[in-house]
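A single protein chain has been removed from this complex, and every other one stays in its place.
This part shows subunit A:
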């Protein structure tokens, strides 16, 4: 229950690329072939461990359609990480990456970690976008890249966890201002027994006191 840090993620990308399935695979470890269209934004959460620390991931799954684009924009600012997803069997979803990236860069805080994901890697026979192309795009724009399958669960854990690792490193390097919740990072309520709710001091690395709640 208690966590050292909480990270907020968003998942973005064209509709139908498998964003909701990725979230479901990560939080519930299952794949649902027939899936409702996401309306607006849906929420999921899971605990992971990095460097021996419990980290809570709060993940917002957005709707890809143009009609919801402006709603999605409201979520960039408060997120520490973003999974930008395309579908390797649909070239158009790859072509739209630039637009998504521009949108994200414009509305997010500059430290947000963006992970590029080519999903549906199980559908090799229908592949339209080469893995090398994804890698090249990621290199060019300074993103981390990975191909995943929400169906077989291949690389799904890794995608979410590697993003968290990246954020964690940035925290260690002091890049993120962890006392500003608007960055999408919260320090957990340290489970010091007996103490009141305030004063989150304790073992937290270089974290100043102050507490978040």
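We adopt the following convention: a contact is a pair of C-beta atoms (placed from the backbone, for glycine too) under 8 Å apart; a residue touches a chain by one contact, two chains touch by 3 or more; residues count from 1.
FYI, contacts and distances are computed from a predicted model.
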Task: Choices "2-oxoisovalerate dehydrogenase subunit beta, mitochondrial", "Mob1/phocein", "General vesicular transport factor p115" or "NEDD8-activating enzyme E1 regulatory subunit" - which one is the UniProt name of the chain not shown - done: "General vesicular transport factor p115"
Open item on the list: Using the touch definition from the top, which of A:53, A:107 or A:141 touches the missing chain?
Closed with: A:107
TODO: Kindly note down the residues of subunit A that lie in touch with the hidden chain.
DONE: 1, 8, 34, 40-43, 45, 58, 60, 70-71, 73-78, 107, 181-182, 197, 212-213
